[in-house]
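The complex appears here minus one protein chain, its other protein chains still in place.
Up next is subunit A:
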């Protein structure tokens, strides 16, 4: 008793994850698109279709595939652009774990995609959502108390296609991403200033020759 063999595999109930993943067919994912991903064994980049849903990042071989190739858990991750990589618009997702965790080396196809992904990934964690939710919930309850209103509840998750609106209109998407891009251009200017000031780009510890390749 009390012996847990090193080679034993922890069982992640795939069905629960796959259902969440497939939910995107009913509901639009938070973000999706092509990203280049550096392989684990061979160091060339491969084109993959990535889907961000909640705090999980899935990647597929092809957009239409029913089952993802893999999954990256985004809690407690560091997402940072990777300047000086062989691919332009490169970034790394560093996940926690023993022995320094793992670095997924990815690259977007253009500047706008890079910024949009960095933004989306930075905001994707459950922890961040909890931090946003707490004050809103408190404010709502205070307002209800002040106005004598009975507090309501968010709608239940029915999971059925007829109760979920699927996609946004093109106009809405155009407006949202347009504003997002302008916001991110401001962020990018900060990156530019930082690298123009000649600062060293290698993060503490890892760096380009990282041992943990995806």
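The working rule: a contact is a pair of C-beta atoms (placed from the backbone, for glycine too) under 8 Å apart; a residue touches a chain by one contact, two chains touch by 3 or more; residues count from 1.
Basically, contacts and distances are computed from a predicted model.
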item	value
Chain left out of the displayed complex - its UniProt protein name, from "Pleckstrin homology domain-containing family J member 1", "Queuine tRNA-ribosyltransferase accessory subunit 2", "Cullin family profile domain-containing protein" or "Vacuolar protein-sorting-associated protein 36"	"Pleckstrin homology domain-containing family J member 1"
Of A:38, A:102 or A:115, the one touching the omitted chain in the full complex	A:102
Residues in subunit A touching the chain absent from view	1-2, 4, 8-20, 23, 27, 30, 54-56, 67-73, 75-76, 95-98, 101-102, 123, 125-127, 129-130, 132-133, 135-137, 139-140, 143, 147, 149, 152-155, 157, 159, 162-165, 168, 172-173, 175-177, 179-180, 183
